[in-house]
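After the structure tokens below, expect a handful of questions from me.
A single protein chain has been omitted; all remaining protein chains appear in their positions.
Order of writing sets the chain letters: A, B and C. Residues in each chain are counted from 1.
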Amino acid sequence: MKILFIGDIVGRTGRKAVRELLPQIIESEELDFIIANGENAAGGFGLTKGVMDELLDYGIDLLTNGNHTWDNREIFEFIDDTDKVIRPYNYPQGTPGVGFQIINKGDVTLGVVNLLGRVYIGNYLCPFRTLDKVIEELKDQVDAIVVDFHAEVTAEKEALGWYADGRVSAIVGTHTHVQTADERILPQGTAYITDLGLTGGVNSILGMNIDEPLERFLTQMPNRFKVATGDAKLSGLIVEVDNNTAKATEVKRVAMVHKSN
Amino acid sequence: MKILFIGDIVGRTGRKAVRELLPQIIESEELDFIIANGENAAGGFGLTKGVMDELLDYGIDLLTNGNHTWDNREIFEFIDDTDKVIRPYNYPQGTPGVGFQIINKGDVTLGVVNLLGRVYIGNYLCPFRTLDKVIEELKDQVDAIVVDFHAEVTAEKEALGWYADGRVSAIVGTHTHVQTADERILPQGTAYITDLGLTGGVNSILGMNIDEPLERFLTQMPNRFKVATGDAKLSGLIVEVDNNTAKATEVKRVAMVHKSN
Amino acid sequence: MKILFIGDIVGRTGRKAVRELLPQIIESEELDFIIANGENAAGGFGLTKGVMDELLDYGIDLLTNGNHTWDNREIFEFIDDTDKVIRPYNYPQGTPGVGFQIINKGDVTLGVVNLLGRVYIGNYLCPFRTLDKVIEELKDQVDAIVVDFHAEVTAEKEALGWYADGRVSAIVGTHTHVQTADERILPQGTAYITDLGLTGGVNSILGMNIDEPLERFLTQMPNRFKVATGDAKLSGLIVEVDNNTAKATEVKRVAMVHKSN
Partner (left out) sequence: MKILFIGDIVGRTGRKAVRELLPQIIESEELDFIIANGENAAGGFGLTKGVMDELLDYGIDLLTNGNHTWDNREIFEFIDDTDKVIRPYNYPQGTPGVGFQIINKGDVTLGVVNLLGRVYIGNYLCPFRTLDKVIEELKDQVDAIVVDFHAEVTAEKEALGWYADGRVSAIVGTHTHVQTADERILPQGTAYITDLGLTGGVNSILGMNIDEPLERFLTQMPNRFKVATGDAKLSGLIVEVDNNTAKATEVKRVAMVHKSN
């Protein structure tokens, strides 16, 4: 099976990148599954129903989340009614939504898990032990398991990669909004990348208009961020997985730009 | 002029990568300057005189530092006597060592600056305002200014990139030990990459042996890290700068592996 | 001279405590100056013009701030037009407002300084070096200098106390909203307390209604805090300073409760 993972989609410009560029990928690759991180899809902060529907329309199968899951409070109205959005599985007990989904395409079944790092982010259940648990829950039900690990520091991401190696088909990092060049297949067959990167404005700070975050660094004062406009990029990773062994057989970074005019 | 920047060299394995791979780059590229981040060069923590001399022997012109500058206390014995090591310029007033150096090669003069980010790292002088100040100090003395910005979060690095655009020839990020795939020349001519990446063990967590940092994530207990052994990679960026305009004209990522046998 | 310092006033309940309890203190003590931390006075977040005027009406001479200075954006409309509100002096250059004020009462002149800690709070100018600078600026203009040091960790507060000992008349801590029992006069004559404590709801979490912050600890999800109601306390410290030597001669903690009915 072939899976495309799309990195954090930031606002209208990120959605434009998906709308304009995803069809080209779909045309050139035989994708079975398309997973995207949607935590910043609605104006840079969280998800709305409308934004979710728009992204699903473009062909995305499932949206994952991260530290911005609850930024737009509209999500509480639909997260328990949809099977198209997951949130980190290692949130505390009792959190709305679910932490994984099983998707079927033809006779292939994929388990998709969302985990959240803790270093410099917050106090969640241990992502390592949670991974053990979710593998136990999913392994007899699916052909392959893949994980969006939304985390800040490279050490935590690499550690989860090594911890998972041979037990899931892919660990793809999100959250930093900068694509890393370290995509690889770990020795036991797990595809790995530290960060899928940004789907959003090319000339930006993490997808947001440059002036406001820059001013915040200079003044240390609160201000309001805006989504960057202009040229839009789509960043991600294509992972090919052997349906029989669940081992990754190929990884290919995706980084495409749509010029605005 | 052509400058090679080498990402954080971690321990013996990182130095092996430099020894084995740098000659190949030197042979194929007409490098004028070679700058490397050395904050982890001595056993993963700091620098010693011996390690500094070894790295200079391999052809490196100048070593930069970061949050690990003072990890090996031997540095206090030589940092004020050498012009081959700089430490972040935005350390508090009165800190040993210097924050920039001017290097001459033939008739080309390069100013190299080291800055340290603050987010999740520590309380230093503002790297943005410090950059303004160092540009003022250097601009009439050098043909080009380049900056190793050692920082954790992508937002701070991108922000400094945009802030510096057109005023220095390159802002290269270090510290995360994972190379990013976002090398570019910003609109006003500044070469930029979020992180040069690791020079050290391929199968590692940030250049350290996998087991110990992984165990630390699982147990939250202190333990001792060891430098990873085995295959070694050299990560970096080559930046070509127009000697007349001081604008970057080309950027090329470097990622080479030396197989151990 | 006798100075009353009032700890962080939180919302309507904190203001009620001032209204009901400050007159009793004024009656029983010959206060020359009344300084209060107002960073949470407007609904728990920042200051408004109306809230400022209300507090000045109760007899407060000057309001200090902290990490919440800019929470209510109304402050930008009046901070540059009033001499009754100061904000941390160690904010970056170019920040609105001022970091100290000189107050005259009769023939006594007091310099009041506001500083902000950095540990776990943010990246500001060094509060230690900023203190040196402000002492230099003020020492020839005033009879005594006092400092509201708004900081999180006890180490940073104690360190500034020792650093300032003998050079200012008082270092009073704010920010934690819990009064400490360590008021003392340091050996060289500086009055010191780690934290003045909360002026606000007795049955609360830092002055806010209990349920919401408690739920946030349990769920790690964002929610909206409300100011606690009910019984209200006023916390602070009275410092007596010798007008000739500028040494503190007496410190007395204030902790009074106004029962609601």
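Criterion: a contact is a pair of C-beta atoms (placed from the backbone, for glycine too) under 8 Å apart; a residue touches a chain by one contact, two chains touch by 3 or more.
Predicted model, so just to flag it, every value in this text is computed and none were measured.
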Ask   = The complex has one chain that is not drawn here; which of the drawn chains does it touch?
value = A, B, C
Query = So which of C:48, C:154, C:229 or C:249 would be touching the chain we can't see?
reply = C:154
Remark   = Which of B:48, B:109, B:123 or B:249 touches the missing chain? It is B:123
Remark   = By the document's definition of touch, the residue of A:118, A:177 or A:258 touching the omitted chain is A:118
For subunit A, the residues touching the chain missing from this view = 92-93, 118-119, 123-124, 126, 129
Message = Just checking the interface: what residues of subunit C touch the absent partner chain?
response = 120, 126, 128-129, 152-156, 158-159, 162-163, 176-182, 187, 194-195, 197, 203-206, 210, 213-214, 217-218, 253, 255
Key: Contact footprint on subunit B, counting only the chain that is left out   = 70-71, 91-92, 94-95, 122-124, 218-222
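Convention: only the chains that are shown with their structure count from here on.
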Query = In degrees and to the nearest 5, what turn takes the CA positions of subunit A onto those of subunit B?
reply = 180
Key: Interface hub residues of subunit B, defined as touching at least two other chains   = 126, 129
